[in-house]
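A single protein chain has been omitted; all remaining protein chains appear in their positions.
Letters are used for the chains, namely A, B and C, taken in the order the chains are written, and counting of residues starts over at 1 for each.
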Amino acid sequence: MSGHIATKKLYVGVWIALMCLTVATAAASRIELGRFNVVLALLIATCKASLVALFFMGVKYVSDKMTIVVIVAGLFWLFILLSLSMTDYISRHWM
Amino acid sequence: MASFGVPIERENYLNKEYGISSWLLTTDHKRIALLYLLSITFFFFIGGFFALLIRLELLTPAGDLVQADTYNKLFTMHGQVMVFFFLIPAVPAVLGNFLIPIMIGAKDLAFPRINLLSWYLYAIGGLFMLYTILNGGADTGWTFYTPLSSQFSDSHVIAAALAIFIAGFSSILTGLNFIVTVHRMRAPGMTWSRLPLFVWANYATAIIQVLGTPVLAITLMLVALERIFGLGIFDPQRGGDPLLFQHLFWFYSHPAVYIMILPGMGAVSEIVTCFSRKRIFGYKFMALAVIAIAVLGFLVWAHHMFVAGISLYAAMVFSLLSYFVAVPSAIKVFNWTATMYKGSVSFETPMLYAFGFIGLFTMGGLTGLFLAALGLNVHVTDTYFVIAHFHYIMVGGMVMAYLGGMHFWWPKISGRMYPEFWGKLAAMIIFIGFNLTFFPQFVLGYMGMPRRYWQYSPEFQVLNVLSTAGATILAVGYVLPMVYFLWSMRYGKIADSNPWNAAGLEWTTSSPPTTFNFDETPLVTHEAYNYDELDEPKEVPVER
Amino acid sequence: MFENLPLWPARASTTAGSVDALYVFLVTISSIMCLAIFTMIVVFALRFRRRAGHRAEQIEGSNALELTWTFIPFGIFLFIFVWAAYIYFQERTPPKDSTEVYTVAKQWMWKFQHIEGHREINELHVPVGRNVRMIMTSQDVIHSFYVPAFRIKQDVLPGKYTIAWFHATKPGTYHLFCAEYCGTMHSGMIGEVVVMEPAQYQQWLSGGAATGSLANTGQGLFASLGCSTCHRFDTQGRGPNLTGLFSKQVLLEDGRTVSADENYIRESILSPAAKVVSGFKPIMPTFQGIISEEQLNALVAYVKSLNAPAAGAAGTPNLKPPTSQTPVTNQ
Partner (left out) sequence: MSLRRSLLSDSTTAVATHNPDLQHHFASMEQQQDASVMGMWVFLITEIMFFGGMFAGYMIYRYLYYPGFVEGSLHMDFWWGTINTVVLLCSSLTMAMAVRSAQTGQRKAIVGFLVVTIFFGLAFLGIKAVEYDGHWSEHQFPGHGFQLLDEYHQPSPYTSQAEVFFSFYWAMTGFHALHMVIGVGLVSWIAFHAWRGRYGPHYFTPVENVGLYWHFVDLVWIYLYPLLYLISNKHVSG
């Protein structure tokens, strides 16, 4: 990732996109969509997070795959923590 | 420390510099390993002392030796000290620190200063632990279950949690260092398929340390915040769920068992191959198995909670996954055994420990099947059956492997041989003492004696007396190595660079190694365990 | 046949037999595995010990062998899993026709409330040959209800009910332990389970100083706490009619459906806004800190008793929001 130098234009473009998404998520929360509010909010948050990670943090330009593996591993473990602990709470009333 | 380096002609990491600051400010991974060795040995004997008091109290059914409160603090501190200040750092921070760079042909770990920092964090955590102990300790059990720990205990819970929190960051940084080192610092030709299994094992351990420890850290912080500010995340009075604490706690603390055992497995792989003069049987499966254990180990945590009130279906999922993780452990045992087949087996002290490890780990692992079995778990969980099971894994397995590794690499670390006779004797004593201490506890557990009982029903006494008798033998066994290791630093036979004629890069450099480990960066052209190209040892090194 | 060997506690419940069978099977399997591995180690170590002029034969490994000792143990493990899960399923699903004992654990004692109104401390009398369902909660920290002779154990949590059940098969007096570490006198939180022949049990029941059934006590509380002003037995109440509520599915205001079990009733008393029945307002005050765990148990027992044909004043359960409900503001 050290090799690549992104253009200023790209950074500003990403920033504008992030601003738009912030407005979008704030606006979307004002509309009542029931349970889909949270889905939409998290979807937008994930878009924003991806933009920050890919461009600002330079994940898009990393030269070696190990960094990607590290990130994916981290997210996967987070997923394990969230999903497996949730299995307990969801299924407690299944009797 | 300065007297540690006895004059050996060649310059090495021990005699290069003298003085306190040359140790306390060192960034040499080998010196840091020795700092760890000193500190974990210190905590091992503190924890062992608590264990001895516990066993003495349990000699009679009545609570007579210490008060109930004292007893509770004893087992709490025994657990906390042993788990967080001995078992978790033992093999990685001492042997791993010392050996990993050498085994992969590097001059040092990737981040030497972070390595020193992690020892300091360990030391600061240790000081907090000592502070806790000297002020009367915590009485929550090492598991810190809420709401006992967050609201009802009036002991030093915050100090203990802080101690573990800080030591946890030491563990994270060690893991981080190992991961980057193994990825980035390997010598030319040291491909992944040529890595010694000890490195694989520590690499897998590092993954757990890095991914699991932060969850424990935040969980303990939340408990501390609940005590300090009255946050209500685990408080049932305010809608908090005490089971959430257990989920988060075991998310780390079950994999933590593998932090303890995996590096030990790595050490045993090195020892078994060396004293069988053979390559490891099924290298790929052995390497895959440690990674599989590290990953699967994260999927099974709720098997500590089968009677805690979790959902029936979640319990079934976790039980099934627990059986998955048993498979790679079984693979490892079979492969060690098969390694001896058609080998040329000799019986030096490290090998005796390796035998002990395989035997005791097998028993510990098999009794794990009992505990993972849902219907049976209900009866034996929270009884002495569990105590026996995890001591078979951690003490029978991990401590045996650690001692085996210490004997195996002692010539490399100190440049001296330990006395072989005393080594064998101590190994025997430990093996016998251990079994006498913990085997009766399996029976006790099935008979229904709950754990953490200060006083107990008289029908349990016979087995408790046996166990206490075993513990005294075990104590003798643990003191012996410390005495003769110290003795050997001055009087032991001087070791040459490869006293066992073992394979592995660490044996190609001098004993003890120089500060940068190798005179020139080695070029690796062999897989690990190329015993076919090595001579038999000229003579079995026998002391006296 | 091993009754006299002190290797396990008395076998006094229907569960005990099945748990012991699994245990014996596991001991056998493990012993065989251990023996096989230890024998191999000893044989290899001796047969291939170091001798002058002999060199080790280098062997790479064997995929066939590896797969064998991957899948054979795995098959055995799966078998154990299924067997054990089956037993666990039975341990966790109490039969419908059980007599019930409400249990409150606290540092460091066990308090039992029989449905018939009897109350005991650290001693539990139960009849032989009947299903007993323990509805347990804790006043402070986590405890665990453990009767080795029955091979059952269930953690007792503060803030909610957990359920355990057993079917005693042999009269006698058995240990009751707290198995979850609960503070200073954890080892003193022990008691006895007295299993009695039905006749003796009836005698014991009639001998005690019971002050009416638990549900009766609950009914008294229901009136004195003012519950009955809103929870009326018609459709005009400001709160739902509780007749026939227990074990039914309840539609909530936010669209979820929950099962009205003991924990639901408990939560609705302590934290009424958590699950508001569809068509009603969250106007009920909380009783958290106002009533004791024992009183709570009595209330739960009373609400459950409203299912019995005789107890309910209004005949059919009515959980649908009343059509002509008085509009009530949030205040």
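By definition in this document, a residue touches a chain if its C-beta (ideal position, glycine included) is under 8 Å from a C-beta of that chain, and two chains touch if they have at least 3 such contacts.
Keep in mind that this is a model prediction, so the values were computed, not measured.
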Left-out chain, listing which of the shown chains it touches: A, B, C
Sole residue of B:68, B:106 or B:121 that reaches the chain not shown, by the stated touch rule: B:106
Where the unshown chain meets chain C, residue by residue: 253-254, 271-274, 276, 281-284, 286, 288, 330-331
Touching residues (missing chain, whole complex) on chain B: 106-112, 114, 172, 176-177, 179-180, 183-185, 188, 210-215, 217-219, 221-222, 225, 229-233, 238-241, 244, 247-248, 251, 505, 508, 516, 518, 520-526, 534
For chain A, the residues touching the chain missing from this view: 1-2, 5-6, 8, 11-12, 14-15, 18-19, 22, 25-26, 29-30, 32, 37-38, 41-42, 44-45, 48-49, 52-53, 55-57, 64, 66-67, 70-71, 73-75, 77-78, 81-82, 85-86, 89-90
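Basically, only the chains that are shown with their structure count from here on.
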Distance-to-centre winner among chains (Cα means, whole assembly as reference): B
Most distant chain from chain A by Cα centroid: C
Chain A-chain C separation of Cα centroids, rounded to whole Å: 41
Multi-chain contact sites of chain C, meaning residues that touch two or more partners: 93
Where chain A touches two or more other chains, by residue: 93, 95
Interfacial residue positions of chain A with respect to chain B in the complex: 66, 73-74, 77, 80-81, 84-85, 87-95
Complex contact set, residues of chain B against chain C: 63, 68-69, 72, 139, 141, 143, 145, 147-148, 152-153, 236-237, 239-243, 276-285, 306-309, 312, 315-316, 319-320, 323, 326-327, 330-331, 333-335, 337-338, 340-347, 355, 358-359, 362-363, 366-367, 369-370, 372-379, 381-383, 443, 446-448, 450-457, 459, 531-532, 536, 540
Chain B - residues contacting chain A, complex: 183, 207, 211, 215, 243-244, 247-248, 251, 298-299, 301-302, 310-314, 317-318
